[in-house]
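Quick one: the structure is below, questions incoming.
Rest of the complex left out; these chains stay put.
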Amino acid sequence: MKRIGVLTSGGDAPGMNACLRALVLTAHANELEVVGFQYGFNGVIEQQYHHLLPYHVNGIIQNGGTILKSARCEAMHSATGLQRAAQNLHDLQIDALLVIGGDGSFRGCVELSAFYNGRLLGIPGTIDNDVDGSDFTIGFATALDTALDAIDKIRDTADAFERIFLVEVMGRHTGYLAVAAGIAAGAEQIICPELASELDLDRIALHVEQARKHRGNCSYIIVLAETMYPGGVSALAADLEQRGIECRAAILGHIQRGGRPVGADRILATKLGAYAVEQLLQGAHLMMAGEMNGQAGLYPLARTGEKKKQVDSYLLRWQQQVAQY
Amino acid sequence: MKRIGVLTSGGDAPGMNACLRALVLTAHANELEVVGFQYGFNGVIEQQYHHLLPYHVNGIIQNGGTILKSARCEAMHSATGLQRAAQNLHDLQIDALLVIGGDGSFRGCVELSAFYNGRLLGIPGTIDNDVDGSDFTIGFATALDTALDAIDKIRDTADAFERIFLVEVMGRHTGYLAVAAGIAAGAEQIICPELASELDLDRIALHVEQARKHRGNCSYIIVLAETMYPGGVSALAADLEQRGIECRAAILGHIQRGGRPVGADRILATKLGAYAVEQLLQGAHLMMAGEMNGQAGLYPLARTGEKKKQVDSYLLRWQQQVAQY
Amino acid sequence: MKRIGVLTSGGDAPGMNACLRALVLTAHANELEVVGFQYGFNGVIEQQYHHLLPYHVNGIIQNGGTILKSARCEAMHSATGLQRAAQNLHDLQIDALLVIGGDGSFRGCVELSAFYNGRLLGIPGTIDNDVDGSDFTIGFATALDTALDAIDKIRDTADAFERIFLVEVMGRHTGYLAVAAGIAAGAEQIICPELASELDLDRIALHVEQARKHRGNCSYIIVLAETMYPGGVSALAADLEQRGIECRAAILGHIQRGGRPVGADRILATKLGAYAVEQLLQGAHLMMAGEMNGQAGLYPLARTGEKKKQVDSYLLRWQQQVAQY
């Protein structure tokens, strides 16, 4: 193995740069060349790339975003696109391709493997933490603290006005971020896909009323995962107001994606970046380099999207119960 | 003068607690009692209050929100309400009332003066910085840094995807926060009431296209003051997309109100709190304690809402011109 | 079981308040009274305590320090002191005592068990992460990010001047914090107890020179655990300068102990607080409630100080190798 390619794909996540740094330094220590493709898989298809040397990744460990840029790539959904990607990798003599992204990007890898005869390895980078085979994904810890900073600030205003706030947190299909942010913020309610069956206006309203009975007037924060309520937090706010429960809505939105990675994300990104290159050298293929129980390990790329990983339902139910006191 | 009252009114602003601390400590040093009314003017009308001693304000200099709570107060818009407030202040032997809030709260003070024969003094506390008679209001510096943190994070994602973002910043009638945050974030466009005459979809789109011509694809951020575009940022995003300019919208919302006050706000709050009590003792009445050109000074409460204070139009136009390079 | 006692002991750690909140709310849900002792074990011996009700812990999840205060307690090193503590617990009808602290505090628990016939349970709270039986201790994640913020800032100056900095991080006996902060900051060298055998001035100097040979002049940061070098970082700086390597020393010191807890610490603190109360109710005694591999579990208090937990030596050696490129 002489030359490897790397790209970042899907939503950007804090720590992607730290991971690129570790990849490039480890490759350099092992006398591997690194080619960085830009704009995710588009860079492979459109041949937009440049060599990555240690000095390119010097000082990027602390930067959000990704120096390789990212993008969705429609072309990867067609055989023509996949073939072209494989051909370009072959022409550039790329012996292996490393993809930092989420399970959608990993599906792309699996499909690419039908056309490309080099090795393919994934590293989980997404703020959503919704990838099987790794306890945490690169970016999740930072996104949690960003959401938490925001909710703590909202708490100040909620306290000052003894007001109810609905806060929408990212996470299209899974509630990791909403659950973690809600518990860490001491939110009075957390509404997430994992409790979808309990998503009932009566129940939400009742919990508010009970809390106010126990504690008198007080601030009250409901953390809600994206797409949980038809029409979003504004619709929920409107529906609650119809029941006499006045509340304000806040959507945290894209601020959750960026920012300096926190220590946990930098360490995870560094560990997985170094580990992935070493595993490549030892023949790993169609695997994801993840971390489980504190140990780096491999997990089949094809199974990263099975959604077996669960949010901490113990804490989730605990919070629902006690937050009213 | 033996006993003074104090309340916080209108939107909460970081630094209100620091101001309360300075007020109480200065009053204590001058052997004045302090009565803290809760929920803004409602506390005066409903007689919700407690004595504030130095130990109550110990350690609050760094906390967002307000320990006195805040609220809008409908009753203050009627003669009955004003009369009741004045009567309660009289009954409680409050020789002077200090109000920390915005120009709306100060209008309430002026109206109260028709019924109340104690002294009335205001201190400007609002993140909007839209009060005449003080270069800065308590809370503005913190809100600026909160907005800036958010926009910096959005910049990471905008850079990674070379994407256009619309970011809505608070400021109902004035663009101080939008202009300051936009300039400090290096935003490519700033849309604010002060440039309302230039709010033209063609012009906005043209600027985007010019920047992309000069710089190639790149991130591009438009900072927008609240209420500037009919339908808000989402409507603007939709209108731009109709012209082939794809963009994402983000509303910073209530996170801008809370949080630990930054140094500048704590110092301003401390200075104005101490100064206000000293001026009360020297007979000030119907004045606001503000800071101009670095010096604490008095300004007539009745004139604080005249909207003579201007955003920095030099920097605003400079930014519009150069940000495209 | 009707009444439990709780105290925080040893160095304060961010998240202790979050843990107290979870404890009190869980106890309340289980109809247990909670007595909070002040100043660590001193409060038991001197009978300084008060009841903790839900409203006492409302809103403290985000605060650093500990509302119960902390202190070292000499008296607990004598049989007289232990006896007195046991007697007071008995007199106050405390059925169980929960101690949030480090392994030193847990030794105190074990000794107290010879005199006290209630149950004793520990929860690991210390920024040092040097407690066996829990992958992480409450406070470590926050201290890591505090150290990292500081080192990132030092990096700016080190880059601007292409200068060498020595940064001393807390951790009297173990290098968890130094290793984690060093890796996350991309430090060029990490000097910690775990690599004590390699602590050699020649070796340190050689690594600096190699890095400068590879990269040209550049910033260079050495992260050092407390007590690693006789005389501290200033002595090391002086010794390096004698070899012609000019450097600056920085001691992060007590800033690492305080601050708002990050999400990871709040969640860990909440989980362990709730779990500890539930385990108490099920009869746990002389155990520590910790978290291993993401699961809350019990571990014998008597073994928490055996120092079997290891820093990540893989990453540590990796960093030493690649950071010179």
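Per-chain numbering from 1; labels A, B and C assigned in written order.
The working rule: a residue touches a chain if its C-beta (ideal position, glycine included) is under 8 Å from a C-beta of that chain, and two chains touch if they have at least 3 such contacts.
All of these numbers come straight from a predicted model, not from anything done at the bench.
Whole complex: how many copies, 3 being shown?
Copies present in the complete complex number 4.
The working rule: only the chains that are shown with their structure count from here on.
Shared touching chains for subunit A and subunit C?
In this structure, no chain contacts subunit C and also subunit A.
Tell me which chain's centre, taken as the mean of its C-alpha atoms, is farthest from subunit C.
B
Going by C-alpha centres, which chain would you call the most central?
The most central chain, going by mean C-alpha position, is A.
With chain centres defined as C-alpha means, what is the inter-centre distance between subunit A and subunit C in Å?
The computed centroid separation for subunit A versus subunit C comes out at 28 Å.
As a quick test, compute the distance in whole Å between the mean CA positions of subunit A and subunit B.
Comparing mean C-alpha positions, subunit B is 35 Å from subunit A.
So what's the Cα centroid distance for subunit B and subunit C, whole Å?
39
For subunit C, jot down the residues that touch at least 2 other chains.
none
Where on subunit B does subunit A make contact in their complex?
8, 11-12, 14, 63-66, 69-71, 146, 149-150, 152-157, 159-162, 165, 248, 250-259
Using the touch rule from the top, collect the residues of subunit C that touch subunit A in their complex.
Counting only subunit C, the residues touching subunit A are 21-22, 25-26, 28-29, 54-55, 58-59, 61-62, 135, 141, 144-145, 148, 152, 155, 159, 180-181, 183-186, 214-215, 218, 260, 262-264, 266-267, 270-271, 274, 293-294, 312, 314-315, 318, 321-323, 325.
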